[in-house]
Every structure is written in C-alpha cells, then in structure tokens.
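Left out: one protein chain. Kept in place: all the others.
Up next is chain A:
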Amino acid sequence: MKILHKGYLTGPIIGALWALVMSVTLGVAISFATGAAAKPALIGSLILGLATGFARVRIANRWAADAVAVIVALALMAVGLGALQFDDSFNFVWRVALSVVLAGAVSIPLNSILRELRFGALTRHQFEDAVIRFLTGFGYIFFTAIVVIPFYVMVMTSMKSQQQLMLNPLDFSIDLSRGWHLFDSYYELMTQFHFGRYLWTSFYVSVLTVLLTLLFSVPGAYAVARLRFRGQKVFSRGILLIYMVPMIVLALPIYIAYSMVGLRNSILGIVMIYPVTTIPVALYMLQGYFRGLPVEVEEAGLMDGLSRLKVIWKITLPLALPAMASVGLYVFMIAWNEFLLAFMLLDDPSKFTLTRGIASLNSSEIPRQHLMAGAVIATVPIMALFLGLERFMTRGLTAGAVKG
C-alpha cells in the first residue's frame, strides 16, 4: 500500500475507478430513462478518469479539473472512444450534452474526493481519507440504486399495459399521457379480484394480532423482567429458543390439526395462530425494555400501598407506552407480511389475506402488471406506516428483533 501513497498515483487511480462508476451509473440511467442504448465503455472511462484525476492533483485547481474533464470527454467522443457509446437514436446535440454531463459527473465529485491530495508523496491520512471519500460516494450510489430500482420497477410495471411491457423491457418511463388509464390494473384488481376485501381482511387480522399479542406478552414480559421466581433464567432463554423454531416445522402439524377440526379456510384459525407466532418476539422485546425501566419508581408505588397489579397498570404501562408502540408496529408488520401460514391454510378466495391474494395472481393467465399492482397495494400501506413512524420502528427492531 505504501507505494500508492503518491499523489500522482492515487489521484489518477481513484479518478479512473470513479469514472467507471459514473459511466455505468449514467449509462444505466440513460437506458432506463429513454429505452435507448448508451453503453459504458471501459477504455474511454479509464482515460477520462485518469486524465481528470491527474489534472486535479497536478494543477490543484477545481476549474482546471472540470475543464480537462469536459475537453477529454468531448475529444474521446469525437474519435469514437467515448466513455459512453451511444446508438443511432441520439443526435449530435444529445451526444455532446450527455458527454458534458458525464464529464461533470466525473469531475465535480472527484474534486472533493481528491481535495487534499498533492502531486508528490502523501501522508497516510491523506491517502486513506481520499479512499474513504471515494468509497462513500460509491456506497451512496450503490445502495440507493439497489433499493430504488426494484421498487421503481414494481410501481412502473403496474402502470403499463401488456404491449408496452413486451415492446421494450428497458423503457422505465411512465407514460403520463394515459392519464387515469395508468391505474387500470389497480381498478381491475379492486373490482374483479376483490382486493378491497383482501385489504380489509389483512388489516383487521393484523390489528387483532397486535392486540392479542400485547395482551398476552405484556404480563408475561413483566413477570420475566421484574419478578423473582424459580426458573426465571430458563424462561428467558426458552423464549429465545422458541423464537428460533422454524415456522415450516410448526406449519405442518398446524395444517394437519386444522384440517381435522375444520379450522382451515377460516379467519378465526388465522387469528388464532398469528399471535402465537409473534408472542415470543414481543415477549423478548418487551422484557428487555421493562428491565431498562427504573425499579425505584415502582418501589415507590409499592411503598405507597399500591398492589403489584396496580403498579403495573398505573406506573409501568404508561412508562412502557413507547415500547408497546414499537412492538405493536413490528408485530403489525410481521402479521401484514405473513405469507406461509396464509398460503397453507387459506384456499377459499373469499377469505384471502392480501399476501395470499397476491400469490393467487401468480399464474400465466393473469398479466404481469396485475401481479405488480397487487404487490404495490400490499407494500404501500406498510411503507406509509413505516415512514410515518420510522423512529418507533427502528427502535422496535433494534430492541431485540433479528427475526426475518
């Protein structure tokens, strides 16, 4: 690594890597935006990045680096070695404009990535800071892309018609001129596929699950966290152990039992089983929270003559409200997203939950955009809830849930 601690090496190398990242990013973005080809090219990107990085450390002036980047990008384009290879659908003006955009995308961030580098020998700090700045920039682009692209594809596909989908899979644009017809798939799902009813079923099943889970887990968690009794240790470990039992192992006997007593195909059966899958999680999260509450407040209550149950009701529960909110939210998310049990236990379309309803759309007779519209319908409510209450949610998750 020591060899690299030279401005004239570090600058161009980071420059070249950054140019590669930018030309791929821009190429993908252009392809998705227009549906036409803009191939990132290895050689062109490397030359552009090397030149810009070199100029930045040599001249140590940001405008100089910008100018070099624009000139090199245009020159490369002119000789046909451009970092982005355009197909015929781009005219000359577009090519020039996009090359200048690319040059900017390479040089402007590069200016700040390489900002403290001199041409000669670098200290370890300068070198590592530059590498970290490069990785940070790359990280933001990488993570944002991998998260945003799938969700965008989901929404975009749901708003297309069958021919548009077949015509050009690369076209990521949404044709706004279709107006309300963009939502045709949603309309059909709501009217012909009873998704309104599935939404409602999912909603009340999830709410009931949250209520039942809290009802059972709050007293239990309090007992495990606060009261002394024999077997307390074993118990708190037992909770975690149960929390690790795979659902599919339990689903099989539950399926058999439900088939025999006739609880399959009933919402009652689902509402009975969901809370049990979430109670161990909730117990585990809540007992951690109860342990963190100061004992003194409760002891003060006991001294003043409240009974244990009154203490729980009047002191502990009000203090634990935020924790209950986060646990409730997390349980709601589990119940809303639950797929396996709904899939195994529900066969009757009039009793489907949303996830089961989407699973029934996965057939070759039903167009893809309907499936994606179903996915959007299931995702939007939970996302809205999550974004609105993100603070609770992250706290709920980190309070002890590593469950997937």
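A few comments on the model shown:
Keep this in mind: a contact is a pair of C-beta atoms (placed from the backbone, for glycine too) under 8 Å apart; a residue touches a chain by one contact, two chains touch by 3 or more; residues count from 1.
Everything below uses one rule, namely that contacts and distances are computed from a predicted model.
When the unshown chain is looked up in UniProt, the name that turns up among "Transporter", "RsbT antagonist protein RsbS", "AAA family ATPase" or "AIM24 family protein" is "Transporter". The residue from A:43, A:97 or A:252 that touches the chain not shown here is A:252. Set against the missing chain, the residues A:134, A:336 or A:392 yield one that touches it, A:336.
In the complete assembly, the contact with the undisplayed chain comes from A:153, out of A:50, A:75, A:153 or A:293. Screening A:9, A:190, A:208 or A:359 for touch with the missing chain picks out A:359.
Checked against the hidden chain, the listed residues A:63, A:143 or A:313 yield one contact partner: A:143.
The chain not shown here is touched by just one of A:3, A:79, A:176 or A:244, and that residue is A:244.
Seen across the whole complex, the unshown chain contacts chain A at 27-28, 31-32, 37, 39-40, 124-125, 128-129, 132, 136, 139-140, 143-144, 146-151, 153-154, 157, 165-166, 168-170, 172, 216-217, 219-220, 222-224, 227-230, 232, 235, 237, 240-242, 244-250, 252-254, 256-257, 259-260, 273, 275-276, 279-280, 283, 308-309, 333, 336-337, 339-340, 354-355, 358-359, 362, 368, 371-372, 374-376, 378-379, 382-383, 386-387, 390, 393-394, 397-398, 400, 402-404.
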